[in-house]
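With one protein chain held back, the other chains of the complex are shown just where they sit.
Letters are used for the chains, namely A and B, taken in the order the chains are written, and counting of residues starts over at 1 for each.
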Amino acid sequence: MATVKLTNVKKIYGKDTVAVQDFNLDIADKEFIVFVGPSGCGKSTTLRMIAGLEDISEGTVEIDGVVVNDLQPRDRDIAMVFQNYALYPHLTVFENMAFSLRLRHAPQEVVYQKVTEAAEILDITEYLTRKPRALSGGQRQRVAIGRAMVRDSKVFLMDEPLSNLDAKLRNQMRAEIILLRQKIDTTFIYVTHDQTEAMTLGDRIVIMKDGFIQQVGTPTEVFDMPLNLFVAEFIGAPKMNTFATELAHEDGKYYVKPYGAKIEVTGKKAAMLADKQVASGEIILGVRPEHFKLTNANDPAAIACKITVNEMMGSELHLHAQTENGDKLIVRIPTVSLDDEVRHSMVYSQTIYVTFEGKVMHFFDKETEQNLLV
Amino acid sequence: MKRLNDLEYLRLDKGRAFLYNVVMFFCAIPGFFGGAILKLLRLCKKGVTAIGKEIADIVRTFVRGNWAVRLSFVIFGFGNFYYGQPLRGALFLLFELVFCAYMLVPGGARHWLGLAFKETSLLARSGFEWLVKSNFLQTGQTVGDVPPREEIVQGLLGSTTVTVYGDDSVKVLLYALLSIFFIIAFIYTWRLQIRQCRICMDITAKGKKVRSGKQDLASLVDDQFHKTMLALPLVGILTFTVLPIIYMVLIAFTSYDAAHDGYANLFSWVGLHNFNQLFNFGQGGLGLAFGEILAWTLMWSFFATFTNYFLGMFVAIMINKKGIKIKKFWRTVLVMTIAIPQFVSLLYVSRLFDDSGVLGKLLINGVNTLVDWNVLPDSMTLAANFSLWDGEWTAKILLIVLNIWIGIPYIMLMATGILMNIPTDLYESSRIDGANTFQQYARITLPYMLFVTGPYLLTSFVGNLNNFNVIYLLTGGGPNNGIAGGVSVGHTDLLITWLYRMTIESPKAEYYTASIIGIMVFLVVAILSLIVYNVIPSTKNEEDFK
Partner (left out) sequence: MKQIRTKKPHTSLLGAKASRRLGNAIIYLLLTVITVVWLFPFFGIVLESFRVESGAQVGYLWPKQFGADNYIRLLRETDFLRWFINTGIMGVATAILQTVFVLSMSYTLSRLRFKGRRGLMNFMLILGMFPGFLTLILIYKVFVDLGLTANMAPLGLIIVYCASSGMGYYVAKGFFDTIPKSLDEAARVDGATRLQVFYKVIMPLSKPIVIYTVLMGFMAPWGDFMLANYLIHENSRGMSVAVGMFEWLSRANMNEKYTLFCAAGVIVSIPVVSVFLLLQRYYVEGVTGGAVKG
């Protein structure tokens, strides 16, 4: 149970390969923080610097107010779960989990109690005498978590713990981690490349790209108000549609004009635009797939496009479509909102008309790709 | 020729693509050497700037340092004592004392090593003196300066002549070399402890604590663990490989042989004289002998490596073919040759082919019977003492054949492992694409093997280059080729056996020639490795086949 503070952390490999820079973050006690980003963005490197597995090139890392830059991993009082589990193949599950306690010369009854307790929580009691190679992927994952649990450490680090599992198991384990978190009340730092994991698990999410932090915020914050185009496209699935278009300021009202349509900006977004006194001009417009709806050709706000792919997901349809000038759109429509007839007509090269409401748009600067409303 | 881009390259048909690659390879050579030279220059520049920085840092440390730091410029480790690192300080100080004892105290070197050395020479000199008296690398000077002399001693029973020994060049050079090692280590340590002083100074100035001796010791099993682990092996390598090799390279510039050995006679520095002898193709020069042996060495390595490689792979494929039973038995049969000590199997086999050996006899009788039956012409009749080992080419061919007997098992084992690693879906997919067994071999197995074993081929080539056992135990280098070269030179001698025989069989024991041959072996191997590493793919794209 501890705070973690990173100040101006920087990581340079070799001569001049910068992996992480300007990393500043305050992690509160018992907070669940998720580092998320595409591969190579520096999220794992940052985690490994906190763990002490990588040297910190510049800046400081503090755990509970103590600068740990020069401490060995074993002196930092952290526990870590690795992507490939890193279970010791020659030890039984029990000994794997007891390993850290044995190194600290804990008495047998303490070891027994802690390990069985953790095994109970993770539901792996019956495997305690087995070797890791006799376990399935999900069971190994539990052992790896159990090994970290018995430590009662200050910080709990997890490096893409679910990425080696298949989709179904991953969902199940994700739910279990949420439960687990309530049982072991400590500070979590969790690394993943999967935005769903990030959104569902994190109290706060740190979105990274090319070594820089793009945005830090709660799941709602980063979803509703992405700071830049990268975050907007990264968070949310299917990803947000973006297109270069014109923002017009006419008669005190704002309009966007994508593909010949004219749509008025309404609600909070309009007020914010006015507040910021944004002028007319070329912008990048972002609209999430679920905010589209079908309309007809007569609607002045209609965008005409042709279906390229129709993905039937069950509860909803993902329509991949192409506008007249070749831009690609993804539209997400609840299945129940469509008549069977309409649904069956949604086939390759069929023209559909879509539009979206004025209050759900995101506006990004064409040059800097920053959100215009922040 | 213009470099093509990827798509242009893909348009070329097979022949042109090959031609293009060949041309590109040769075009790249000047660039390669140019690049190497550039790299070297850059390295030099880096070295100079690094030394400049070091000196600047030393000066800065002296200027900024307090009295304790300044004192440690003379007394090693003083700064460490001052800043509370007595353990490090003591080690530095100890080193300085040992250094002084070795370099300055007359006889210090001897007493120091004398615990172990049974020194017969009575001279007591300091390490520094040894270095001076060795006339290090000064052409024309002797190594050491006190030759042995005869002295007449008046005894009760009249006068007797006694030899009073002076310097032993071998040891003078050794002590001198040790002195050089010591001086280098001294400079390095001096610099090291000055840097540590500065670091301590900086840390203390920041108000932090320096590492204690206890922490230092603890770090030896943790973040400095590599030092603990490497200490023993590196000391071994330093004393038993690095030092002797430098010593033996120096010997190439001296006249050290049986006639100038030890106390009997000092040897001297001769400059490049020995190297000139190596390329002297006239009377008394080594040129002819060296040329012939080098040619055979390369030829031998080539045949020995590739016959083994392909035949061994062939055997492995046979054994591993689906449907072949008792695989383990076939493998074990071959592995027996690895297990039995080579000197037993090779010596025995060598005698089998002698004139009185079973196979030798069989050959003589067989050929003679065929002559009797008029199958072979009369001119082929073999004498009763005919031996394949006596003819130059019969011996060479027999060597290569017998080496197959020795070598195939190794390749077979290795190839077996690799064959089992080739994913079976490659074969399945190729069968669906329409490949037959032979095509599968040529297009999947062979490329895969060549790719994976590329580095091994080099190692094995070099191993054969230095394959002392097979040659020496089978032929002993013979038959003699009659080229005069100080030592009898055999037709089947490799550089390494020649070197060996020169030092152990020849009464002249030309150590300087041995040293030169050693250097030549090094050059051959180094050049070969350089070429191979720049050509074969697996050293570059390690992941291609994974």
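Basically, a residue touches a chain if its C-beta (ideal position, glycine included) is under 8 Å from a C-beta of that chain, and two chains touch if they have at least 3 such contacts.
Only a predicted model underlies this, so the values are computations on that prediction, with no experimental measurement involved.
Per the touch definition above, the residue from A:65, A:89, A:107 or A:326 contacting the chain not shown is A:89.
Within the set B:30, B:323, B:377 or B:507, the residue that contacts the chain not displayed is B:323.
Residue-wise, the contact with the chain that is not shown comes from B:413, picked out of B:413, B:426 or B:444. Listed residues B:34, B:52 or B:244: the one in touch with the omitted chain is B:244. Touching the missing chain, out of B:264, B:288 or B:338, is residue B:338.
Although one chain is not displayed, chain B still touches it through residues 116-119, 170, 174, 221-223, 225-226, 228-230, 232-234, 236-237, 239-245, 247-248, 251, 315, 318-319, 321, 323-324, 330, 332-345, 347-349, 351-352, 354, 356-358, 361, 405, 410, 413-414, 416-418, 421, 434, 452-456, 459, 462, 466, 468-469, 472-473, 495-496, 499-500, 503-504, 511, 514-515, 518, 521-522, 525-526, 529, 538-539.
As for the chain not pictured, it touches chain A at residues 51-53, 72-74, 78-80, 82-84, 86-90, 99-100, 103-104, 147, 151, 157.
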